[in-house]
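Of the protein chains in this complex, one is absent; all others appear in place.
Letters A, B and C name the chains as they come in the text, with residue numbers starting at 1 for each one.
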Amino acid sequence: MFRPLFALLRRDLVLALRRPQDALTVVGFFVVVVALFPLGIGPDPEFLRRLAPGVLWVAALLAVMLSLERLFSDDYRDGTLEQMLLVPQPLGLLVLTKVFAHWLITGLPLVLISPLLAVQLNLQADEIVMLMLALLLGTPILSLIGAIGAALTLGLRGGGVLIALLILPLYAPPLILGAGAVDAVMHGASAQAHLSLLGAMMVFALFATPWATAAAVRIMLD
Amino acid sequence: MMEFLAMGGYWPYVWGSYLVMAGLIAVEMVQVRYRRRSLMGWIRRMARIRAQEEKQ
Amino acid sequence: MSERGIQWFRFTAPANFYDLAGRLIPWFAALTIALFAAGLYLGLVVAPPDYQQGDSYRIIYIHVPTAWMGMFLYVLMAVYAAIGLIWRIKMAEIMAKAIAPTGALMTFFALWTGALWGRPTWGVYWVWDARLTSMLILLFLYLGYMALHAAIDDRQRASNASAVLAMVGVVNVPIIYFSVQWWNTLHQGASITVTDAPTMATIMFVTLMIMVLAAWMYSIAVVLARARVEVLERERNARWVQERLEDGRT
Partner (left out) sequence: MADREFRAVDLAAERGDRRLFEHLDFTLSPGQLLQVSGRNGCGKTSLLRILSGLSRPAAGQVYWGDEPVQSIDGGTGSCLGYLGHPNALKEDLTAEENILIAGGLAGGRPSHEAVLSMLASLGLAGYEDLPVRFLSQGQKRRVALARLLLQAKPLLILDEPYAALDVQVIDVLRSAIEAHLSRKGMIVITTHQVVDIDGDCHNLRLG
């Protein structure tokens, strides 16, 4: 049962390794956006620290969103997505596997690079740990929800801009919870509630979104 | 009358709400009507062309 | 082309819908005018000013009905879209598409009037209050739905794809609402609490309900009119359209 999924996961990872610039572009975007913020709002360390959770989260969210266009479009163009519909496996599971691969390639590097940027924005050690934890729980949600938008815009002109319009409103809850978790630690409160809700949301997204994405893929290839 | 229009000094807000709503509702209705009218026009034209072709 | 009619149920047959809607629209339009006239007269002239907010509170007579309408129409749109997607009923697809612009307009009214009411009440046009923020996100969801529908050329695919989006949106609306509300209570620094009107006199309540009904009637009338145009566009080559053109029954 899991062999085919493993084959797909390995394929996507191998492809990403053979073209590492794609994944690196996303990380680069994240770094540059965060670096530009202080230039816009001034160098006061205390002020930057207060804005840091929101800035880092919005930048991560935009980076994930930009990378989403590529999630299915390469497979769509060369016909492999079509062949995937014929694989004797539930399409939802295949989609979930692809999203997981996408998260390993784009989401995880964002989590790993975030402490560096957090230090630039003057966050303290415990806040940085919380930031990483929240991003670890939150970026999969971003990839899972975003996959629906990526599937719905397959083969459309201007698909990239359309993804943003479709998906960004749905990103409000993880943004609120993720940035809120870091904020709570900053104000000496417990972030337990934020993290539990974020975790619950991830589990829900894990079970619900692959089917919506699969339905969207079938519709767009019909 | 002036007193009614002044709305207790809140006239920009009250009339700003009501008039914008009235204006946009009018725009919506005109737009639906316009779409219908232009569609009808070219369905008629299609029918006429088809009738002519059949005659020939 | 005309064989397509056979697949439809009597109830959803486009020709029947077209005729029925054509007969109903004038009634709904008349009701809309009557209710709006009554509501506006009561709301702007008869009802007394609020003892705290003065005359500015009169904005709620359109703010509350349009906000309810905006939310309700989104759910209705998603239900129609789901019916169209699952049972492949074309009339449901048409209804979903026809609802979207009116729903978006209602949501926009709610935001606009909310901002204009906020200025005299809180001193600022926009507050990131839970309700306004969720309404803003709802407006974005409407815009996304319409943009996706417009971006796909194939009509069937456009209906199906935007139906998926509408259903995803309707699952998300409560999640968004509660997370925004939660976020709002956490950031209660410069405290602003929003309540419609603390105690509502009977005349105010009656007026509000009349305006709610008026918004309903207006939405039904304009959605039916738009659905009618949409039916005509899809069925332009069908025999029943030609028949009605010849009879002048349009």
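To be clear about the criterion, a contact is a pair of C-beta atoms (placed from the backbone, for glycine too) under 8 Å apart; a residue touches a chain by one contact, two chains touch by 3 or more.
The model shown is predicted, which means the values in this text are computed figures rather than measured ones.
Novice: The complex has one chain that is not drawn here; which of the drawn chains does it touch?
Specialist: The omitted chain makes contact with A, C across the full complex.
Novice: In terms of residues, what is the contact footprint of the unshown chain on subunit A?
Specialist: 3-4, 6-8, 10-11, 14-15, 18-19, 77-80, 82-89, 221-222
Novice: To test your reading of the contact rule: which positions on subunit C touch the chain that is missing from view?
Specialist: Residues touching the hidden chain, for subunit C, are 1, 3, 7, 154-155, 237.
The definition used in the following text is that only the chains that are shown with their structure count from here on.
Novice: Could you grab the centroid distance between subunit A and subunit C? Build each centroid from C-alpha atoms only and quote it in angstrom.
Specialist: Result: the chain centres lie 32 Å from each other.
Novice: Rounded to the nearest whole Å, what is the centre-to-centre distance of subunit B and subunit C, using the mean of the C-alpha atoms as each centre?
Specialist: Distance between chain centres: 17 Å.
Novice: Mind pulling up the subunit B residues that touch subunit C in the complex?
Specialist: Listed in rising order, the residues of subunit B that touch subunit C are 4, 7-10, 12-14, 16-18, 20-21, 24-25, 28-29, 32-33, 35-36, 39-40, 43-44, 46-47.
Novice: What part of subunit C is in contact with subunit A in the complex they form?
Specialist: Going through subunit C, the ones touching subunit A are 137, 140-141, 143-144, 147-148, 151-152, 156-157, 160-161, 164-165, 167-169, 171-172, 175-176, 179-180, 182-183, 186.
Novice: Sort out for me which residues of subunit C touch subunit B in the complex.
Specialist: 40, 44-45, 49, 54-56, 58-59, 62-63, 66, 101-102, 105, 108-109, 112-113, 116-117, 119-120, 218, 222, 225-226, 228-229, 232-233, 236, 241-242, 245, 250
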